[in-house]
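The complex appears here without one of its protein chains, the remainder shown in place.
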Amino acid sequence: MSISLTTLIYGIGLAGVAVNAAAGVLEAGRKPFDLFGMVVVALAAALGGGSLRDMLLDRTVFWVADQSYLLAAMLAGLATFALVRVVRLPPRLFLLPDAVGLALFTVSGTQAALALDAPWLVASLMGVITGVFGGIVRDVLCNEVPLVFTGELYATASWLGALLLVALHAAGVSAGWSALAAAALVLTIRLLAIRFRWRLPVFTARL
Amino acid sequence: MSISLTTLIYGIGLAGVAVNAAAGVLEAGRKPFDLFGMVVVALAAALGGGSLRDMLLDRTVFWVADQSYLLAAMLAGLATFALVRVVRLPPRLFLLPDAVGLALFTVSGTQAALALDAPWLVASLMGVITGVFGGIVRDVLCNEVPLVFTGELYATASWLGALLLVALHAAGVSAGWSALAAAALVLTIRLLAIRFRWRLPVFTARL
Partner (left out) sequence: MSISLTTLIYGIGLAGVAVNAAAGVLEAGRKPFDLFGMVVVALAAALGGGSLRDMLLDRTVFWVADQSYLLAAMLAGLATFALVRVVRLPPRLFLLPDAVGLALFTVSGTQAALALDAPWLVASLMGVITGVFGGIVRDVLCNEVPLVFTGELYATASWLGALLLVALHAAGVSAGWSALAAAALVLTIRLLAIRFRWRLPVFTARL
């Protein structure tokens, strides 16, 4: 990858963190949280997935190594906090950047695990964890059943993209093209799922 | 220990993971989760305790080092998902393998900590964490008060077994016999507690 592509990916990664922080603020806004509670939920939503991935893989946690991510999450959270007090944001405004964030987190999580020679199932799961764990923590902190367990295809899109990336990696395809293909797959499935309300079957045990 | 005993313990360890995953699916079945949500709860229930133990002890996380555990948890979760859609499983069916899993997780967690020369109280707590933390995460994800805090002796059985293992280790008893004795103690207490409804006193503060 050329320098400019690396820079682009870094920038989009920061944008993914910022978008997830903003989504965290909107979620926290349904509860009587104070400013700090809102910031915590934003940080947990934006950084939770990558933090768990890095602790599980015993890597240096990404935002400890580079606090730009922390700054991006905080500024995005505070900006959203300020914005929603003056204008009414359409909730669907965040769906596109959120889907982009999911695609990028999935790719970065899977690649981080592959770089450490993790086996294929572990590597794909690390992509999913990076993509969706932040949202799960956000909902647990807000004392709600995690949305990611019940809505349109979200984690499934992440997992299919992660598995594609692992397969392309095994087939010897370059990191850049693998990442591009996997991110495109995640994005496509997620956007189609939103458009056509694709859901997984809901599970209810006969107990 | 002979090779065959090691193989037996490994196999029972995989079975413990599978049983906990199945129990996670049954718990998640009371909520309107989709297939992915169910898989996440199953993985958290089966792998959560050992993951926290390994992160606290700074060991390589067991299912990252050997993805057989991850596969066992997923397959058991999916099989349970398929099964409960066609037959009505008696809830008590899982109590025996679950008790076996508790005994094995307790022993493996305590031994892992002792192998790193952890002090006695830490080592015994690692056994308890390995045995019960998965169930706590499962219930938090399902937005319920953890069952392990309120039911028949569960964590207490785990703790007594872990303390016995630490004591036998300090007395110089071999790893194999210590493990056997501790596992038998956990299993006995747990099964007697289920049979005779032994519970710890419930605590209510006078506030």
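Letters A and B mark the chains in the order given here, with residues in each chain numbered from 1 onward.
As a working rule, contacts are C-beta pairs under 8 Å (C-beta built on N, C-alpha and C of every residue); 3 or more make two chains touch, one makes a residue touch a chain.
All values reported here derive from a predicted model rather than from experimental measurement.
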item	value
Residue touching the undisplayed chain, where the options are A:Ala28, A:Ala76, A:Val122 or A:Leu200	A:Ala28
Contact partner of the left-out chain, one of A:Ile12, A:Leu70, A:Leu96 or A:Ala167	A:Leu70
Residue of A:Ala76, A:Cys142, A:Ala155 or A:Leu168 in touch with the missing chain, whole complex considered	A:Cys142
For subunit B, the residues touching the chain missing from this view	55-58, 118-122, 125, 136, 140, 143-146, 148-150, 154-156, 159, 199-207
Touching residues (missing chain, whole complex) on subunit A	25-26, 28-38, 40-41, 43, 51, 55, 58, 60-61, 63-64, 67, 70-71, 74, 81, 84-85, 88-89, 91, 140-143
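The rule is simple: only the chains that are shown with their structure count from here on.
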item	value
Subunit A and subunit B, separation of their C-alpha mean positions in angstrom	30
